[in-house]
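Working notes for the structure below.
With one protein chain withheld, the remaining protein chains of the complex are depicted in position.
Up next, chain A:
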Amino acid sequence: MSDTDAVVFIVDDDKDIRTSLTRALRTRGFTVQTFDSAQAFLDAYDGEQPGCVVLDFGMPMMSGLDLQEHLNAKRCPLAIIFITGHGGVPESVLAMKAGAVDFLEKPFRQAVLVDLVETALDLSREKYEARERSRGIKLRFDRLTAREEEIVARMISNPAEVSSKEIGNYLGISPRTVDHHRARILEKLEVSSVVELIDLASKLKEATPGDSPNR
């Protein structure tokens, strides 16, 4: 029901909350780590570990929102569930806009939290895999020479004109040379056709920093 590789991080300055949530989630088989402040979590987290953050909204110094911002900026493979003692609509809107899984008002039913944690962990894993995938694609693209990159960029930007002749004209080289490059490119990118190549490129683009990390 849960993967051992995904971790539930509980960040709350209230010790009772941390204890009870840790117990509840561990009993249900989740891997749980607790932190008493946002800063403590930031210091400990490596940025690679996928997981779910059960985050207290109102903490001194660095608030839950601040932490969310930090994590988003680093494109961490984490999903956030806010819990708040006095949840207000404006705050929850901010949190949800910033990609939070949900905004729970204390006290809440455990079942609700567990559902959300599972959803969040799925999301986190998806994020993680997507990131890993895009990393693989990127590695493949990294193998290309400058000329090959040039040809790929032309193919992606102008998917209607992908014949060797058209590209050769565009780049001012012979279609034969283009043909030669095209074979090398398909081999390096581990795709069998130009259609697959464009699909792969769009996947990479999706995971490239600067784009919205939307679900």
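We adopt the following convention: a contact is a pair of C-beta atoms (placed from the backbone, for glycine too) under 8 Å apart; a residue touches a chain by one contact, two chains touch by 3 or more; residues count from 1.
By our rule, contacts and distances are computed from a predicted model.
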| item | value |
| --- | --- |
| Complex member absent from the view - protein name from UniProt, among "MinD superfamily P-loop ATPase", "histidine kinase", "ATP synthase epsilon chain" or "Protocatechuate 3,4-dioxygenase" | "histidine kinase" |
| Touching the absent chain when the full complex is considered, from A:31, A:110 or A:134 | A:110 |
| Touch criterion as defined above, residue of A:14, A:36, A:150 or A:179 at the omitted chain | A:14 |
| Touching residues (missing chain, whole complex) on chain A | 14, 16-17, 19-21, 23-24, 27-28, 58-61, 63, 83, 85-86, 88, 90-91, 105-111, 113 |
